[in-house]
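Only a single protein chain was left out; the remaining protein chains are all shown in position.
When the chains are written out, they are named A and B in that same order, and each has its own residue count from 1.
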Amino acid sequence: MKKFIIILSLFMVLGLTACGETTTEATTAAPTTEAPTTTVEEFNTNASIQIYTRDTTSGTREAFFKGIDFSDAVDDNQFLATGYVEVDGNGSMISSVNGDEFGIGYVSLSSLEESGLIGLNFEGVEPTEANVLNDTYGLKRPFNYIVRDDWTGMETEEQIVKAFLAYMGTIDGKATIQANSGILSIETTDQSWDDIKANYPVCSADNSAVTINFGGSTSVEKIARALSEEFSGKCGNFIADHNHTGSGDGYKRTQGEEADGANKIHIGFASRGLKLDSSEPAVTGTYGQICWDAVVIVVNGVNNVIANITTEDIKKIYDGTFTTWSDLLA
Amino acid sequence: MALSLKNSINIKKKNRIIDKITRGGLLIPTILSASFVILIVFFVSMRGVSPFLNSQYGELSVDFIRFISGTTWYISPNIYGIFYIIINTLYVVILAALLAVPVSIFTALFIAKMTPRLISGFFKTVVELLAAVPSIVFGVFGLGVITGIVKNIAELFGTQTAGGISTLSTVIVLAIMIIPTITLLAVTAINAVEKDLEENSLALGATKMQTLFKVTLVKSKSGIFAGIILGIGRALGEATAVSMVAGNSGTGPNFNIFNTTRTLTSTMLLGLKETTGLDYDIRFSVGIVLIVLIILTNLILNFAKKKIGRFS
Partner (left out) sequence: MKKNNRFIRDRIYQILISLVSLIGLVILIAVFGYVIKNGSHLLSWDLLTGDYYSEVYDAYYDGNPVTGSEFVAPSNLDNETYFSTRWGIALKDDLDVEGHHYILVVYVDINSPLASLPDKNEEGNYVSVTSGQELGKIIFIDEGYNIMNPTDGAENAIQMFDENSDIYNIILTTSGKGIRGSLITTVYLIVMTLIIALPIGVLTAIYLHEFASKTNKIVGILRRMIEMLTGVPSIIYGLLGAAVFIPFVSSISNADGGSLISGALTLAVIILPVIISSTEETLKTIPDEYRQASLALGATKSQTTFKVILKSAIPGILSAILLSIGRIIGESAALIYAIGTAIKDEIIITERSTSLAVHIWSVMSGETPNFELASAISIIILVVVLLMNLTVKLAVKRISR
């Protein structure tokens, strides 16, 4: 029976040392959401680089790895350096890199300002909307729409969706997209909705019994919702039902295998280019680009050793050639 | 008189029929309740087997051998490896149990034997409340507090963590979540030990602690072990909180407590929002593995429990 007690006391010591520390600090520990209070005077460049990546379903991930010329890693974790952390969403990415002074990751440009992270220049170009539009900043992805091809039995819906597409091209629609962090250029010569609404007689009718189903990418959801909420009032108060489940469903539920199923939608969105020559052979004229979104490489707020990164270097970080910050700086 | 006798026999017969009908009626919900276990096993298996079948996914079907022996979770387009995830899961759960068991037993001893009723009642309530705190809340707490502490611990040891997201954070969160389970069952087991035995021990000159350790604990170990089995089962299946602090490493297995890890449950939740097709169905396959793992662990632990019960 002695053994039993010895083992027990062993557990106890283990438990005490580990849990004791936990509990004494638990009440005083600062939450990691706040910026680290212990500002490191000298950033320790001998520390290893901790890489963070989104999971393989993410459109941001695709845009990032394609942008840094590392297409192998889009769908494949085995090309990444060991010890990476895979996070579930832009939000987890922000909180993870915020909690790790030696971390590096990538987020959508629209969330950079609020994130508390440092966004790096890419190939010497600052990640700004202007640089995305003048095509100097390379890490970007298109937001696309795709509508149904077969409208049999949904004539009113078709008219409304056509009007909606036209609205996205007007100055009214573009301003809304821009207000919701979509990147596009607005010309003063763009038409306004007031100029063209006479071409869409369906909008002067009462459409309050018509439901338009929106779906596809979750990244485009914010823009799509803002547009539909605003446009509904301008087009007979149709009901906008949003069910965003991922870029892949944008094609699948308008023209693909679920186009006539229970999950069918009238208009879908994709936060990446459509795979026109492989799995998403959309019919010409049924799809198009709404705006751009930029991806920014981010490091923790205390990381003051780097402000710019090249394609080559970022790839070497993610494939494991560089393991410490000093490797990168050398 | 004869008539009323006949009447009463009739009534008795009628009553018996009514009771039979009631019994039959009640059997329906009972069978329904019992059938859910079969439904779970059957339908989850059906869905979980589909990724391996040619009929469902054609050329994209997943190779089962590579699935069960793989050390990389995903290689495009259809290679999934789960072996290291199983090892990681077991490793995390064992560490969590090592942490939780002594704390639970001591807490149980404290509640059952060492304090006046008022204080022990208070502490028991605390443990019961802890048992009722939902997983998601522990997840928020784990990500907000425990990862920070683990990060500092790692710095003490001169190593780095991914902002505290690590095996150790997962272990601590799990331990916190199973301490109440084990403690409550241990309290019951300890309370069930006959007072006479303890009094005899004390009368023979043993100190209170000697009695607690050598008599009370030894006598109640079977019950305590049952609690541990339950706790380990809970730890294996815990999903939400774990997925928030585990970090989801893509390869493994990993035994360094400051590195990230990936459990079966965190794999099932990662990327769930935006996935369809094969990548969705494979989560059911992971679910089957989880079920099998829980059953096996239960069988082994119950076997061990019987062995331990024999020597006292």
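Everything below uses one rule, namely that a residue touches a chain if its C-beta (ideal position, glycine included) is under 8 Å from a C-beta of that chain, and two chains touch if they have at least 3 such contacts.
Being a predicted model, the structure only gives us computed values, none of them experimental.
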Inset, instruction - List the displayed chains that the omitted chain touches in the full complex. - result: A, B
Inset, instruction - Could you tell which one of A:134, A:192 or A:310 touches the chain left off the display? - result: A:192
Inset, instruction - Based on the whole complex, identify which of B:87, B:133 or B:308 touches the chain you can't see. - result: B:133
Legend entry - Chain not shown: contacting residue from A:230, A:313 or A:327: A:230
Inset, instruction - Among B:9, B:26, B:94 or B:296, choose the residue that contacts the chain missing from this document, as touch is defined above. - result: B:26
Legend entry - Missing-partner contacts on chain B, residue numbers: 15, 18-19, 21-23, 26-27, 29-40, 43-44, 46-47, 102-103, 106-107, 109-111, 114, 123, 125-130, 132-141, 143-145, 176, 179-180, 183, 207-210, 213, 230, 233-234, 236-240, 244, 265, 268-269, 272-273, 283-284, 287, 290-291, 294, 298
Legend entry - Residue ranges of chain A at the interface with the undisplayed chain: 12, 15-16, 19, 23, 26-27, 31, 33, 88-92, 94-95, 108, 110-111, 113-115, 171-172, 175-176, 178-179, 181, 186, 188, 190, 192, 194, 222, 225-226, 229-230, 233-234, 243-244, 261-263
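Rule of thumb we're sticking to: only the chains that are shown with their structure count from here on.
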Legend entry - chain A and chain B, separation of their C-alpha mean positions in angstrom: 35
Legend entry - chain A residues touching chain B - in the complex, by the definition given at the top: 1, 4-5, 8, 11-12, 14-15, 18-19, 21-22, 25-26, 29-33, 47-48, 50, 52, 55-58, 74-78, 80, 82-89, 95-100, 102-103, 218, 245-249, 252
Legend entry - Parts of chain B lying in touch with chain A, wherever the complex brings them together: 72-77, 98-103, 105-106, 143-149, 151-153, 160-165, 172, 175, 213-214, 217-218, 221, 243, 247-251, 259-260, 269-271, 273-277, 279
